[in-house]
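The complex is shown incomplete by one protein chain, all other protein chains being positioned as in the whole.
Letters A, B, C and D mark the chains as written, and numbering starts fresh at 1 in each.
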Amino acid sequence: MARTRLIDPKGWIFLAALAAICVIVPLLNLGFPPGSALHLPTYLVSLFGKYLAFALLALALDLVWGFCGILSLGHGAFFALGGYAMGMYLMRQIGSRGVYGNPILPDFMVFLNYKDLPWYWLGFDHFAFAALMVLAVPGLLGFVFGWLAFRSRVTGVYLSIITQALTYALMLAFFRNDMGLGGNNGLTDFKDLLGFNVQAQGFRVSIFVATGVALAIGYLIARFMTVSAYGKILIAVRDAESRTRFLGYRPEHFKTLAFTISAMMAGVAGALYVPQVGIINPGEFAPTNSIEAVIWVAVGGRGTLVGAALGAVVVNYAKTVLTGVMPDAWLFALGALFVVVTLFLPRGIVGTAMEKFGGRRAAATLPPEPEIPPQLAEEGQGS
Amino acid sequence: RAEETIKVGILHSLSGTMAISETTLKDVMLMLIAEQNAKGGVLGKKLEPVVVDPASNWPLFAEKARELISKDKVAAVFGCWTSVSRKSVLPVFKELDNVLFYPVQYEGEESERNVFYTGAAPNQQAIPAVDYLMSKDGGEAKRWVLEGTDYVYPRTTNKILEAYLKSKGVASEDIMINYTPFGFSDWQTEVSKIKAFGSAGKKTAVVSTINGDANVPFYKELGNQGIKATDIPVMAFSVGEEELAGIDAKPLVGHQAAWNYFESIKTPENEAFIKQWQAYRKNPKAVTNDPMEAHYIGFNMWVKAVEKAGSTDPEKVIAALPGIEQKNLTGGTAKMLPNHHITKPVFIGEIEASGQFDVVNKTEGLIPGEAWSKQLEGSKDLEADWVTLKCGNYNTKTKKCGGA
Amino acid sequence: MLSVDGIDLYYGAAQALRGVSLAADPGKVTTVLGRNGVGKTSLLRAIVGQQPVRKGVIRLDGREIQGLAPYDRARAGIAFVPQGREIFPLLTVKENLETGFAPLKRRDRHVPGEIYDLFPVLKDMLHRRGGDLSGGQQQQLAIGRALVTRPKLLVLDEPTEGIQPSIIKDIGRAILYLRGKGEMAIVLVEQYFEWARDLCDTYAVMDRGQVVLSGSRSEMVEADVLKWMSV
Amino acid sequence: MTRFLALLLLLIAAPACAQAPSPYEKFASDNYSDIDAGVAGLAASGDPRAGDILAALSDGRLFYRPADKTLFIKQGPALSDARTGAPAPADDGLKLVRANTRIRRAIEAAQGQLNLASPNAGRRREAADAVFKARDVAALPALDAALARETDASVKRTLTEARAAVLLVKPGTSEGDRLSAIPPIQARGDGDAMGALRGLSADPSEAVRAAAAKGIAAIETKLALLNAAQNVWYGVSLGSVLLLAAIGLAITFGVMGVINMAHGEMVMLGAYTTFLVQELIRAKAPGLFGWSLAISIPCAFVVAGAVGVLIERFIIRFLYGRPLETLLATFGVSLALQQTVRSIFGPTNREVGAPAFMSGAFDLFGLSVTLGRMWIVAFSIAVFFGLMFVLRKTSFGLKTRAVTQNRRMAAAMGIRTPYVDAMTFGLGSGIAGIAGVALSQIDNVSPNLGQSYIIDSFLVVVFGGVGSLWGTLVAALTLGVANKLAEPYFGAVLAKIGMLVFIILFIQKRPRGLFALKGRAVES
């Protein structure tokens, strides 16, 4: 059997580009003094770092949506949970440098009269524990949620909407001040991570590179999963879930595994995002954030992995530029971008490019979606 | 080549949930800058506004703040509305050492070197408002509903108020505290709860820290359930002329708001300001409100400070600002205090059918803003003074500056 | 009535029909025979307008219709019984039949009784959802639905697929009945050779997207046809 | 400080009150305590002009001349002497007698006392009610007098209740009187009655305390029942709002399969249409204001429907067969629509007024039913059944369902699919627009209006079962009622979270919603 290679040409281009960025950006930032024409301002480093974190989120989403047909409208939840885990660690690192000088309690707890640290904050003063939680919390939620939903054969829009309900419920919960996680203000005013000052230039460059590396690893994991027989089964599940059952596969296992791994990837993305933007708050759980992430994937090209990452960068870059250049009309431009992409690049940027130049359709290409309403669209199962 | 200008950043959401409140603040800043330029600018240079849209997204606030300071090299930033947006940009201002003027009433518990708070601290709004409600003129309220949106500002304010009320002898069972989510729109149950609470035979008043969009449905429901101000007055801290423009005010006549500015206050300065604003917006019905005045004060203070320092260098401007005075639009003179808050008069206004406020009470003189609340356990020993102590949270007990 | 002249049809880059011609006349049955994947369905799709043709002309009553949208062709008198039935699954049997009213004038909007005579089972199941019927029942419904539009040209794609023998006979009788009325031209794609042979007036055999053999039934040499139909 | 000042003023005012019997001078003041005293004095004076003067004060039409403290009433441009009612010449030097909430309260109490003698029975009952609520001891003589005169049974009962309530607070009422005052209050049985009885908890007499406790218990049971019923009503009304918001989506999403993120913006367009219609009516034909909503309904339908048709023709139609991508395109559309409205109408809320028939509330066996909500419930049900009729009973509905179930086959049956598609999407959008008319009555009319409903709408449609209109109805009402029943116990936030979690779990049980379509039809 002609096996698909782990890294195909577009993968090489992607990894090479990523490697180049991870070298050039630090070089331009650290290697040239501010004021030099070649100097890259530190704020841009963090901005790019943020894009890369989003790219990892998009990649995670593409793994489940593009290859498994699970349109998650709640992936922001995993991202935010990872972010909170990191935020809690960063909060504990502040120690007695908070405004009230309390060595244990973060500031917001002091002025809301907390006496002790809530139990779920314990352990977060250790980086290793926090890092574990970055994976474990989103992973566990993804596993439990996925296992329940997939076992009950919740599919299609039903699944999409309950993922949205999930993130919405979490948003409301985290908004509550009684949750002990800072309520609406969230966690902010971070000082240092592993002893490095999060504001320092060196730190910003390092975490940028770390995000780049995480993205590359995420890509390789996703790629490994999708080129193996496992990936083929995922696609089979996506196209005709119940048919796979009659072949003896248990789609719920395959989906849950993919969903859990994807959730963990999203969690890592969130954890890398937080120190770079300096705040994590319940707004990250907002359903529109998750929908936006889906849109990055669609813009870049669903089911292409590279495209998802590219889409995240493109859309967010457009957002950064447009909110600055045309603050009153950027929504028009962004809205138009989405419409134009759907109409003229039906497979997204990368998907369309692959179709143009790539010749044969790969197995991951999407089937023509059935022309039937959503209640029918989930399973194309014959009698 | 264009001549050299001084750039001023404007960091207010123009889209998303907060656009409803913040967009006018952007406009008022543009107006003030244009006016200053007409007067010849500052230090002989013209001011150039840099507007960005952080889109009601808190991390984006931080990103945009960074962009304004690092890329556009602004001399100062006027912006933010919600506390979380301020908290989000704080580290950026500290790191890049720039100046933020924050124009909205807030929960206090903060004093930062780089931030100047031109809105009210709790002692400049909440406490006087409650004092009024307890007074004979205010209706001698004995039972209290503290109704708020579930976030930091109402939580803190209510905490302060609860402590304050208890210190005034109000029993626990006469205080009901209630929180609802952001953008809450179905107020039937909450309002009927208030109604029930208010039917216990004691004069009841509601102190509302309900935020933003949720106010309109709240007031509509009050009107629908026939709760008149004479039954249970509602004292709001976040409802101004702007918000009322979206509601039919007739059923709300007599409900109250506490602010440091009302459009209806007749002073020559205010009349001129309103005229200028309506001309600028080309809309004879455009209304003014409290945070707009805060920006007016903040901006003029900044101009004076720059001129005093002879430079826009944030370092020097920060040093120059405390002590700067600027006339309020409503009479009296605001003064920037060493704790980076300002002195303010406090007014209680009652809603009129026209959607304006009738000022029914005014504090004697101006009240200095307190960064740290005297009512809260953790903060009553803290003091902010950036002039002599050079510290925002000096602990008078331990004689140490915390957090530094 | 129907004449198809030298049409080419493509799916993307792959060509499925090459210069196919076909004719059908009122009161006559034209069958199209051929192995799997030779392009029979593609030909019918071209006629009813579900797939555009790249070359060639399709005429109905002398009028060129290859540029018309499928619904306009239906309004011009073409009815289609597709392979795989394509019943509207959530509509009841009655409603499925009523979808055929669209091209009709208001006064014609009723289900002709002869349809229930041909397929009595439909009458029993009027209020069940079309999608719930068994395969064979759906096939009968699909034919009935097509007849509701009182077509000039009836296009059937493998109508016997999955049908019990007695009903195949019924369908055969129905086709003969319709042919006998002399108003309707019928194009029939079929695999079931003997049955098709007995019904048809003219025939065409396809292979690899081309018509390789055609003529009237009287001239048909069975062995030649069967040769094209074996593997 | 302020309190102290007020007290001081009171002390100064009190003797003044005793000296000068004429209450009129009291009004000529900037001090609310003086004005308050004036109101009380006027009410007690029995002056026949008191009613007019108090009304003028409450409306901001009462003026005084600082020089001689004469009072004037302004009626339109005309000025009259308040004391005599004689017309007076215009005067520039007049100052307004200001009223604040304290004064308005006093006015209400005074008017209440005056109204006790009103010839209108309804007025009298209201007045008696007001006295009951205020429990003002000063009103006792007026009450007694009124009770002696009263002939109407129901007014008499209210008066008795009021008198009982006043007796309970009056110092020095004998134990026997206190005891006999309890039963009428208990019979009244509402929150205010409970408040009155609660006041007895510190009563010196054991018997009175016991009787009051019994009364309170009785009222509590009754109120608990009422409360439950009230909450159900609130739930129904919340449900009807959810239904309205979701029902258009039930078509564009449920029937057509378009993941329509711009649905909320259609609702918003409907609300803004209402605003425009009202502005136009206010400017051109104020007399029609009562009809403004009725006029807005077709307008909103047409506006939102037309926008829907445009969206379908220019965007959606290229996406049939790619349902998931409609999410992307309609999200883009929704951003653009929001910004368009923001640019045209500004970011702030717009005021949409309520016509008279929708304002206020009425009492239904102790339940308080607000008229606005009642109309919305009725309206949503009407819209629902109207839509049901269109989809189930008309040929358009049949075509719609055929097209959405199998577009290709529908075309082969001669159905003009592009037309049906455009009209169906237009219908869904138009209905969303109509929802906007109703929502403008209870929510902000701002560019963000739609955003706040979109998630709930999707939840309702999915919870009910995509494609099932009945499902949408039942889901909306279920979620509304469940939410409102939970709210008093858990608070608004937890109730909402609970509801979301419930939906998530419920979908595990019924993966295709409440009214799942079953059988082979769905799978084939």
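Everything that follows uses one rule, which is that contacts are C-beta pairs under 8 Å (C-beta built on N, C-alpha and C of every residue); 3 or more make two chains touch, one makes a residue touch a chain.
We adopt the following convention: contacts and distances are computed from a predicted model.
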Complex member absent from the view - protein name from UniProt, among "Pyruvate dehydrogenase subunit beta", "Molybdopterin synthase sulfur carrier subunit", "Urea transport system ATP-binding protein" or "Cysteine desulfurase": "Urea transport system ATP-binding protein"
Residue touching the undisplayed chain, where the options are C:V93, C:I115 or C:I167: C:I167
Touch with the omitted chain, as defined above, among A:A37, A:A128 or A:A229: A:A229
Option from A:D8, A:D178, A:D239 or A:E355 whose C-beta touches the chain left out: A:D239
In chain C, positions touching the absent partner: 11, 14, 34-37, 41, 83-84, 121, 128, 132-137, 139-140, 158, 161-170, 191-193, 226, 229-231
For chain A, residues in touch with the removed chain: 1-3, 224-225, 228-230, 232-233, 235-236, 239-240, 242-250, 253-254, 257, 360-361, 363-368, 380-383
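By definition in this document, only the chains that are shown with their structure count from here on.
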Inter-centroid spacing, chain D versus chain A (mean Cα positions, whole Å): 43
Inter-centroid spacing, chain D versus chain B (mean Cα positions, whole Å): 29
Residue numbers of chain C (touch at least two other chains): 89-90
Junction residues of chain D - those touching two or more other chains: 338-339, 405-406, 408, 451, 467, 493, 496, 517, 520, 522, 524
Residues on chain D engaged by chain C in the complex (per definition of touch): 395, 398-399, 401-402, 405-406, 408-417, 467, 517, 519-522, 524
Chain B contact footprint on chain D (complex, rising order): 1-3, 6-7, 10, 32-33, 98, 100-102, 104-105, 108, 133, 135, 190-192, 194-196, 198-199, 230-231, 234, 237-238, 241, 338-339, 342, 346-351, 353-354, 359-361, 368, 370-373, 441-448, 451-452, 484, 487-488, 491-493, 496
List of chain A residues in touch with chain B within their complex: 41-43, 46-47, 50, 96-102, 108, 110-113, 172, 175-177, 183-186, 188-190, 199, 277-279, 281, 283-284, 320, 323-324, 327-328, 330-331
